[in-house]
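Submitted below is the structure of interest, expressed as structure tokens.
The complex appears here without one of its protein chains, the remainder shown in place.
All chains are identified by letter, namely A, B and C, in their written order; residue positions are counted from 1 within each chain.
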Amino acid sequence: MESVFTSVLKYLREVYLGVKSILTSCFTALPYLFNRRSGDLHKEVTEQYPDPVSSRTADDLPSRSRGLLFNDIDRCTGCKACEEICPTKCITVENELGTEASKVWVAVFDIDMSRCMFCGLCVEVCIPQSLVHTKEYEGAAYYPRDLVISFGRGRITPEQRTKWAAIRQAKEAEETL
Amino acid sequence: MKPWMSAWDGLDVFPAGTPEWAVAASIVGFVYFFVIMPGAGFMAFLDRKISADLQARIGPNRVGLAGLFQPLADLLKLLQKEKRIVSGWREAFWLGLHTMALYSTVAVLPLGSMFLLVDTDMSAFMLFWAALILALGTMLMGLNQGSIPGWFGGIRVASQALAGAFPAMIGMICVGLRAGSFRWSAVAAAQGSSPLHWTVFSDPFQFIAFFVFLASGMVLLGISPLDGGLSVPDIHGGVSSHLYGRRLSLFRLGRFYGFFLWSEIAVVLFMGAWNLPLFVTDAIRNYSTPVALEAVELLVLLVKTGLVMLGVTWVARANPRIRADQITDMAWKVLSPLSLMALIGTTVWMIWVNH
Amino acid sequence: MDTSDLIPRLEEAVPGAVLEVRPFGRGGEISVWVEAKSIQKVAQAIRKDVDFSFDWLENLSVMEVDKALVLTYFLRSQEKGHTLYLRVSIVPDSPEAPVEMLSVVKTWPMAKLPELEASDLFGIRFVGNPVPGSSSGRFILPRGWVGYPLRKSYVFPTEFLNIPHTRPTGHTEPDDYGVVT
Partner (left out) sequence: MIIDRRTGSRPEHLRTDLTSWVVGPYHGALPGPMRVHLKLDGEVVVAGVVETGFLHRGLEKALELHPWRSTIPYMDHLDPESAVFGELVLCLAVEEIVGIVVPPRAQRIRVILAELTRLSCHLGFIARVARAVGSDTMLHYVLRDREKVLDLLELQTGSRASLNFLRFGGVVADVTEGFMERVHETVDMLRVRLKEYNDLFTFNRAFVKRTANVGIISSEFAKHLGISGPNARAAGLPYDVRKSYPYCGYDQLDFHIPLGKGEGGTQGDALDRFLLRLREIALGIDLLKQAVESLPRGPFWKESLMDNFEVPAGEAYVRVESPRGMLGCHLVSDGGKNPSRVQFRVPTLPLLQAVPDLLVGGRLEDLPVILASLDLGIAEADR
């Protein structure tokens, strides 16, 4: 059995160690109180989101940052590559034949942002590169249906369809002459 | 006028004929509404601001200048969350419990040379009776919730109260030895206004007694660094786990009040209570009324209490918590021996040094 | 001491158990097909073997290959670092019916949770490793779930506890998701 003296010494050492380590922790945290830390350490790290002072606005996000999607409908050829590859099936594309054989009228191009997981596969396979990620990250809405963003040119009426078919035939007739 | 109310004569605020109970009631009301409530509000704000700074956060900055009225906003938010006023015995029982937990100690508070509500020979010991009632009230509130976290919280508060009481009392006796009596006015008189004459720095054993007194107060009342009964990670708030709305705000006020009470008594006993330098007291006495003198003394006292409370919050924020059984082990195996050592040391010091 | 030396020793220990030895993928590993009913004896033999003490069942993977459930035991010995892949195949009576299988929890205790998972998702009842607590025999899936999801023949249910997954048809205005059924 160790002698009483050594156990008392061990006890006092334990108390001393405890108090010393508690104080070192306190004095490590103290400089933050007076903003004396070096480098960018001293300033607050958290930011109040709506305040304009927030440093992380959309423009200084990195270039590859994947935000909400945007499709430039003029360049979009309606090839539906993005619709096939999307894992969560949130892109719906519907085409109509345009006035000329080569032109396609993309009637409906909806992206359901509430189901999109921002994986970026659709942007990767888009040949005309019309579908891109913007830097916009504020995707809050009151109803999930408001999150369905549509880029389509709009559905066409049956009369327009017959009219365009007539124009196409006329053009083909001209070329065959 | 009863002897233990003699200190109020200086305060010639009350007309001659008012009965004693009216004077006592008005003083208690004044203390509650003009010292504790604003103190609670300001200290809650300061605590959140200091913790935010320590943790590289911004902290409250929405309400009022730099978030000064944040506690007011919290209070209003909590009050309007009240489901509906449920009358009946359970509500009455809870309110009774809570008043027991919160207001049992207002009568004991020493707040200045003329503001001593109870100034008997044993008034310093009343503190323990009051603090134990505070702990008992908190425990019953925990058990009253009928939920397992509440039950565990209540039992832990009870075990801590037992463990913290002994070293606190011994620590206080050291002060009484030096001051010659346990009367608040005597204790205050034994200390001068400049720190050299405070009890803390009068001899090394008093210094140890001060820290033992403060630490065991934290154990006794479960104040932030040693709050086993209210620990968040495992029993999500313990005693306060199922409180909401009005009850939660009252409970928070109760927690703050316990903290304020203990650090205020620590200041009175160890850190030169409300003593002002002589030329200041003479100047105020000559030129203005005793109430002004009392106000200045109260201000000095509250500033020192605030510093002690911020010191404790600083330790609490920078360190992890220890388990409830480790807290009680610390109280029995570390604080108690230290307090006895301080007691013996003070007596030897007084006999050896003073002659 | 390559793992292929273990095969002859395994055959004497448990006669008739080893059916076939085939390479496993490209990596040069070998997989040993074993009879279903003698899996526990084989397990004991491998675990007790002096040179090869495979004491770590790294992974228990189940797959459905044209109507048969193939269990693959990925074994590894912690001291010597050898690896061995045991294969067992069992055929359930019908694509939806559960099937019985001997459990190896006694030899490799770490097989407990993978076996419970396989019992839930593939419908293999492991004798000797019951699902703790819940009487419904479900470990991961909620109580009262019908069917074994990871089977190829699994049909996605349209309702659970008679709560339909999709909205009944016949509504005119679109719901919150803009879907008009």
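We adopt the following convention: a residue touches a chain if its C-beta (ideal position, glycine included) is under 8 Å from a C-beta of that chain, and two chains touch if they have at least 3 such contacts.
Since the model is a prediction, treat every value here as computed from it, not as a measurement.
Engineer: Considering all chains of the complex, which shown ones does the missing chain contact?
Structural biologist: Within the full complex, the chain left out of view touches A, B, C.
Engineer: For the chain left off this view, which of B:231, B:249 or B:336 is in contact with it?
Structural biologist: In the complete complex, the chain left out is touched by residue B:231.
Engineer: Check the options A:101, A:119 or A:141 and report the residue that touches the missing chain.
Structural biologist: Result: among the candidates, A:119 touches the missing chain.
Engineer: Given the full complex, what residues of subunit A touch the hidden partner chain?
Structural biologist: These residues touch the chain not displayed: 17-18, 21-22, 24-25, 28-29, 39, 45, 61-66, 84-87, 117-121, 124-125, 133.
Engineer: Footprint of the hidden chain on subunit B, which residues?
Structural biologist: Touch with the absent chain occurs at residues 51, 54-57, 148, 152, 228, 231-236, 317-326.
Engineer: Identify the residues of subunit C touching the omitted chain, counting contacts across the whole complex.
Structural biologist: So the residues of subunit C touching the unseen chain are 24-27, 29, 55-59, 61-64, 72, 74, 78, 81, 85, 108-110, 112-114, 121, 132-133, 139-142, 149-150, 154.
Here is the rule we go by: only the chains that are shown with their structure count from here on.
Engineer: Express in whole angstrom the distance between the two chain centres, defined as the mean CA positions of subunit B and subunit C.
Structural biologist: 63
Engineer: CA centre of subunit A versus CA centre of subunit B: separation in Å?
Structural biologist: It comes to 52 Å between the two C-alpha centres.
Engineer: Tell me, which parts of subunit A touch subunit B in their complex?
Structural biologist: 15, 22, 25-26, 28-30, 32-33, 41, 43-48
Engineer: Using the touch rule from the top, collect the residues of subunit B that touch subunit A in their complex.
Structural biologist: Those residues of subunit B that touch subunit A are 50, 52-58, 61, 314-315, 317-319, 334, 338.
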